[in-house]
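Of the protein chains in this complex, all but one are displayed in their positions.
Moving on, here comes subunit A:
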Amino acid sequence: MNNNNNNNIYQQQIQALQQYKDIKHSIQSWITPKVLILSSPSVGKLFQKTNNSSLHEVFAQYVMEKKKANFKIGESSYDLQDFKVNFINSKSLDPQENPNLFKDIGNTVDSLSTDEYCNNFKLRTKQDIPYFQKICPEPTPWFDKYRHNFIRASHYLETETFAHPLACIIAVSSEDQNPIGMLVKMFDPAKPPQIFQQYNIDPNIPKIYILVHPETSHGESDKRLSEMKNTFGPTVSYILRVNTKEDYCGLHFDPSTAHLNPLTLIINDILQKHIPNYIERSMIDLSENIATNRKSFFSKMKVSFRIGNKKNEKEVEQDATQSNQVSIEQSMRKMADQYFLLQDYEQALSNYKSLVKEYNSDKSPNYFASVNEMIGICNFMLNKESESYLELAYNNYQKAGLNHCSVRVAFLHGELLKRKSNYKALSDLYKQTAEKDIDPFCSAVLWEQAGFYLMHSPWLLFRKACMRIVMAGDKYSEAGKRKHALRCYSFSYSVYEGRDWNFIDDHLHLSLVRYSFFQGHTSDAILFVNKLLEKNCQSFQKQNSIIREFLFISKSYTKDNYIGELPIPSILNDSIQVGLNDYSSEASKSIWRDMEDGFKKEAQIISKPQLQGFDLWRKDLFVEAEKERTAVVEELITVEVEIKNPLQIPLQFNRVHLVASFKDTTEGGTQMEESNMSPLDDQALEKMQAGETPFIVEPVDLLLGPSETKKLLFSIQPTRPGLLVIKGLGLCMCGVIWGKREFKLKQKRLNKTKAHRESVMYEPNLSLTFRVTSPMPRLEVQFLEFAQSMFHGELRQAKLLLKNCSNKMGLKNVRIRLTHPSMVCFGTSDQDASLLESLDSSVLLNISLKANEQVTIPFWVRAIQIGRHQLGCLVYYESEAGNSDLKYRLARCQTEFEVKPSIRVATFSQQSSSDLNAYILGIEVDNSMIGESTAFNLAQFSAISKFWKIQPLSYQDQVPNKSIVTIKSNQFTNLFFRICPNLETSPTQQQQQDKLSITNISFDPSLSMFDSSSFPVYNFLELEKLLINYQLSQQQQQQQLQQQNQPHHHTTSGSSLSLSPNSQQNYDHPNHLDLVLFWECNSNSGSSLNLLSGNRIGTLNFPNILFLPTHYSDSALSTPWGSWKSTTSPSGKIITLIDPNLKIQLPLRFQLHSDLDVNHSFQQNPLCIVPLKLQLMNCSFVHQLNLTVECLLPHENVFDHSSTTSQYFWTGSTKTTIELKPQEIVNLPLYVCFNQPGVYNINRFKLSVKLSESSKDIYSTVQHLITIKDT
């Protein structure tokens, strides 16, 4: 129903608008007889009281109907079918009132104004225009009505007589004193009102006298009426009884009862009697007047021709001054106008045409223009060519400065141009008119039309059109029509948008800000303020005024002083950092992430599904969705933000605080969302402090200088469990207006499913969303007594303070992970040590803390890597009460320390040449710290191995000279040891495998020995080994990766040497030992940070020192164990030239034994036979060796010509096959035979060892010299 009604109303409106389209209709309603209504003040008051109307408005209602009228002028008579009059009051005749009149005309079309020409249309290029014209054929529906009203109301009393009233109604109230006298006084034909005299209006128009008689009045109306009839005549005296209680005094126009209304009678009398009579009479007068004057006129003309122009002018002036009587021109004009009124356009035209000759464009452009206009209009009414006359009229009006008349001509001419589709000329005409000094609304309408008609022109001049529409906007704003102005600006904005026209942008943005605000489009206004201030290219004065205006407008146009999104300050969204107890900050994330993941695994919170087989194809379905983080009730969440003032003026912000929304998601809780997006005034603050809000924020006051950036830390404290989303900052700008700035976080573009790819979708960024959970204990962790500076290898004790900050909850299951797990051992002795099993596991401390309890945990630190380090400690703990949302919490602490280099050690190992089962170990200790006065004392040397022990070689029981174990700066010391089997433990005895033999060699017997098998020294050794193993396995992985990446495989020569990829058999041979070197130093110098002035001790560990049998004759078997290599690795990298994983390739050692000096009498026996003993040993503990000993032929004689030979020969069995069991030593007897004295090198034998795949030939490289002497 309602819709239908609306439709009907709309249809009616359209029809009403249709009538305004016809310009002939407009002309006719302009050129209509006017009836002047003069009313006494008391009548005016009477109508004012009832409906704020006036008598002439009441009369105006009654001219809607068509009335017939009959005129007889001379011989011809005119029957007008719809004769109308316009009722006017004296005000509307007054030229002083023109500006108000135009304003009123403008207001009549207010209801037609629209917000937009066309929804969702953006004009960017020429190509958009045809589309625009298609979807929006009529962008300005108010134009026709405006034109109609403008033409209808326009008048120019001097040159045209259409506005001259043809009748006058004079009304007084019966309440007035002496109404008759008043009636006479109000219009005295002898002394007509000022305006009549000024414009030569005929005062002898018919007068109608009305006595307005309110019902409440007790005056004797009938008596008065008869008095009036006596005075003025019965035909012109009327009485009007009015009901003051009803609207329009009961005279409201109603078509059904109109014929009963007294007004109808009066009007009919005026239309059908008074006016026709007057016109008929005045036409006769006028024609007589013209006829009598014509003669004298022509004679004047002749005189003027004779005398010349100057005289003529004077005479004309004289004429003008003389004749207050009606001049001939005026009479002619009036006659023509009256023919026009009678719609006899032919007659009118001929009159105008004869009149136009009287005027000339230079002297009286206004008259000339006016007559030309009328000729044009007559021609137009007769459908003849009229453009040239209108043009002439237009130009002359301009010349005479009659801008509003020229607007009227422009409207008429424009209509003609439009009919010819000459849009460009039309547009230019309107533009030209609009530029003149006319009513701003009128000018705006013209500019607007000029713009839209340009778009119709064949060249689609959209840029020009937009400029004109902008001008229209300017004019509309001048006229105070904000809706119109906003529409114009926003329509044209699209043409200039993003094209960097700085001044245009400023102008448009500023206007758009203003009018968006006025129209209540706050968000648009903010958008444009942002754009306005974005470039920051205005002067600071201008920015100041923009801000002032912005504040003023927003204050006066917003509710509760809350504006929503503010344009400034700018927030650097990338800089937003959230500080939450359980999560590491972005910056230090890399340190903690691995450890956090480790705890996640341990706590069995594994959110990533295990993928296997075909699941891999659908990998993206298994990717873990990011979850919001968990915060704990009553614990602060901090947000760090950088805020920038983009302007060149300082800005003040009060009570800057975080804005958040909260949703109670607990079961049974209200699902309401609460937020603090409202001013944080004193009331709100009180409420917050009283705990009525679900979270508490901390306000900060802020002053930002020009272009200043500040980093601020805000905090928010949730008070109830639920879902908390931090939205942005709330602030009070310059103490005036409240608003907020939202954080805009970077979001990941989704690209997983088809839907994602086809449209632009973003993953929600949850970094500012928190699940607030019920209270949990909170642990604070701190390092105590942690040394800032240490020497490499130094051992120090420190403490870790654990403090439960919660005053309600206890905590349990404390676990610790460290960034440098191999550096720290928790505990003080073997009994209370908490040890690490592998590098990627955590240390479980057997601790539980009640509320507010604290505990200190001692631990040992050993500096194993030179440089500056950040030691991060991540502590895991669980609530005693348990919490399903948050199974565990993490506490972090970190400290920084420096490790300085201390002594460096190189080792060397070699097989002993005197003992088949002994090896030499050399260590070279080097204090490389040049310039430091620190001296290191070697205190003790320990070897840890299952089967081996060491004995000092360099000296006997005691160190002969202390200086060899005190190493000053830039000094070296070499120490040699013998490695021999520990007889107590034999490798074959499997049950004793686990027991380690430890040899401690003290360099200073006065000191007590360190126990290298106990805490923490042994543990640190183990940790270092773990670290090395870890690093090695990583190296291997890398190598494997590299090998895989290499297209060609390098097959290593000698397959037996190839690295076994399986590192499980690490050190499966027992020929290795771990060494620990204890040092002491007494250093106060060099480090002021050193708080402990006492002795500092440290250990240097050299794990896995290898000593293997070697055979130099075969390159594959000769391993360079024999050389020095540095074993300390201060940088933490492993310096292993030889892979310790190498197996013993050939666990064979051999040695020749014999007398070295043999005395033999060659005279007695030409051959000297010497027995030799070849000792062969299988070093392996596992494998059996099969080998063949073959004695080789002697060398060829070096000197061929010599008769003697220096050769020796083998006798006896020269080839023997031997099987060697593990660790077996076999003595093989050999015999060598000499035939002359000399020194012989006995090395002509070969050992062929069968390996699993091949056999190796080994030649002796050791000299075995036997001296044979002849006796």
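The working rule: contacts are C-beta pairs under 8 Å (C-beta built on N, C-alpha and C of every residue); 3 or more make two chains touch, one makes a residue touch a chain; residues count from 1.
Methods note: contacts and distances are computed from a predicted model.
Set against the options "NEDD8-activating enzyme E1 catalytic subunit", "Trafficking protein particle complex subunit 2", "Sister chromatid cohesion protein DCC1" or "NADH-ubiquinone oxidoreductase chain 6", the UniProt name belonging to the omitted chain is "Trafficking protein particle complex subunit 2".
Among A:Glu391, A:Asp506 or A:Glu708, the one in contact with the hidden chain is A:Asp506. Shown as candidates are A:Trp30, A:Tyr199, A:Tyr394 or A:Phe462; the residue that touches the absent chain is A:Phe462.
Residues of subunit A that touch the chain left out of view are 435, 459-464, 466-468, 470, 496, 499-504, 506-507.
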